[in-house]
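Please read through the structure below; I'll follow up with questions.
All protein chains of the complex are present and in place, except for one that has been dropped.
So, chain A:
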């Protein structure tokens, strides 16, 4: 009995210790720091209660970062999930008639996922360059005015959202393709016999409900990555111009690693962590039971 317990401890112990030491403990420290005014390198810190949180939600800058992140996510989530589904439907339908082209396009759509986003950001910067970029050249060819894609305060967030959609569509497409391949073809036959033999009726009566579990997963994954948006902001705009593209994680990076305000950065982390946790839990609770059909 005791031997068995010791064996269990020996097997589980080291990994558990590492998890506690390197994950739970730091998270605990971050939660603690969030209520202090600690600065990196300082000898001591004062307990400030909820002041850091008040600053995040109360200051113009803090609210701006929160609102920008929400706006970004509100565009990227439906955009890349919808586009991913659309592309997957198209490629899935094409796979029987033009298998080679379908496979080629699948690789093309997946490239942005496989590529390093920081490197891709440089190419985007070239494409979006106000005078030399391809984007404005095309607009001019269509007799439309060129845009200051990355330095127009009203536009920059939408530009970044567009790049976000471009980046995650391929990943969502792959997930949807797997979901589509898993739908039994007899279900489509049954629908055809029942009277849903084409187009929307077929989509709504078979494809969409059968993709439920996939869609839920894709939504959660996309939401998590959209709220974490950082690389494009850091490399292309640095949150500018005038904080127009400032997002939560970029603000966290700036406060913590540029201004060394560890306490405030910790507070942002806590809010971000809780928000993501709540979002995921909500999606699971609300949607899960309506998707798995048990």
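Note that a contact is a pair of C-beta atoms (placed from the backbone, for glycine too) under 8 Å apart; a residue touches a chain by one contact, two chains touch by 3 or more; residues count from 1.
The working rule: contacts and distances are computed from a predicted model.
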Between "Formate dehydrogenase subunit alpha", "Multiple sugar transport system ATP-binding protein", "Heme exporter protein C" or "4-hydroxybenzoyl-CoA reductase subunit gamma", choose the name on the UniProt record of the chain that's been left out. "Multiple sugar transport system ATP-binding protein"
Identify the residue among A:34, A:91, A:177 or A:206 that touches the chain left out of the display. A:206
Which residue of A:11, A:132, A:190 or A:286 touches the chain not shown here: A:190
In the full complex, which bits of chain A touch the chain not displayed? Write them out. 184, 186-187, 189-190, 192-197, 200-201, 205-206, 209-210, 212, 293-294
